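With one protein chain held back, the other chains of the complex are shown just where they sit.
This part shows chain A:
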Amino acid sequence: MSDNRYDRLEAAKPMIECREVHKYYGDYHALRGIDLTIRAGEFFSLLGPSGCGKTTLLRTIAGFEDIDSGVVLIDGKHMEDVPANKRPTNMVFQSYAIFPHLTVAENVAFGLRRDPRTKAEKAQLVEEALAMVGLKGYGARAAHALSGGQRQRVALARALILKPKVLLLDEPLSALDRKMREQMQVELIKLQRQVGITFVLVTHDQEEALVMSDRIAVMFEGQIAQLDGPEALYARPATRRVANFIGVMNFLPANVVSETDGVVTVEVPGLGMVELPEKQISRANPDDDGPTIGFRPETMTIVPANQTHTQPRETNATIDEVVYYGDMTYYDLRLEGAEGPNGQKARPVRISMRNVFGRDVPEVGTRVRVAWSPGSLVLFR
């Protein structure tokens, strides 16, 4: 994830290009004009809730779905009349699709049938592929004798042995338990760096996408809502919907007071007057709720009574709820000054703080000082 890698990917040639891709299932408009360029060597994720079209898009790239209009290019070549078996892509299926009548080695060697190499050379390739995914010596096992994690590794080896230009992964980790999933995330990243193949991952798990990807396309209802790197996506979501889908974000209504040279001054009940530069403003806001300020839970902290804070702004608040998570605690706060016009209680905002040994967790009902920085706010308008 170094700047080096980022620069290199920035300059890389496009590997997958989708132009105005439309797909219908009967009357249902599954893909609504997808425009997308995935660069060579990139770890790219398609992220969205179920039914958003991400799997359809992946299957379109793989050649399992015909599109109704638009263009898909892989490595500069039109894919219109290229069937799935002739495309330079391989797929890791959600169910892994391990052939139950074949051994692990036979599964991995499945795609090598027409490879001109000798039997011994192929066996060597299979051994190497199994070693790469950490399954050295599993070749003779029957497919049904494997655990979920092992099946996934076989599916990976079976695809990667063919040295595809693109590896497509359809929710590959969703069937694994949490520990295994986190382990496989790290292994997949390492594997991708090692083989240098373009990976396209479909997932509904925002955390997974953030951890693994160079860039992420967030999809809703057959359209790409935002395409960005993980940091940009998290820090400056394009819409409230994207913000809500990726992590937690607090929203407060804001009144625009003035706008000069791209700097917008807003008045936010509870936070006061804030000046926001261009880079903190998301103008594409189809939510149509009026101007809204958003901030992430971890950008606001409770200041211990006997300390001075390091962040520029400070507000008073009352603790409404405390949710203890072990390493973290979530607090729901009512900001002072955010009460409704008729004296209704302020809508609580959620903040999160890492628990530090020796520091007490404040109780519900305590009046506290909270510190925050205007630099962590996003204005949706």
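The rule is short, and it goes like this: a contact is a pair of C-beta atoms (placed from the backbone, for glycine too) under 8 Å apart; a residue touches a chain by one contact, two chains touch by 3 or more; residues count from 1.
Operating definition for what follows: contacts and distances are computed from a predicted model.
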Any idea which of "Proline dehydrogenase", "Heme exporter protein D", "NADH-quinone oxidoreductase subunit M" or "ABC transporter permease" UniProt assigns to the chain that's been left out?
-> "ABC transporter permease"
Residue of A:Tyr6, A:Tyr25, A:Phe99 or A:Tyr325 touching the missing chain in the full complex = A:Phe99
Among A:Ser45, A:Thr60, A:Asn90 or A:Ser213, which one is in touch with the chain left out?
-> A:Asn90
If the hidden chain were put back, which of A:Gly33, A:Gly111 or A:Gly148 would touch it?
-> A:Gly111
Mind listing the chain A residues that contact the chain we can't see here?
-> 62-64, 83-86, 89-91, 93-95, 97, 99-101, 110-111, 113-114, 142, 144, 158-159, 162
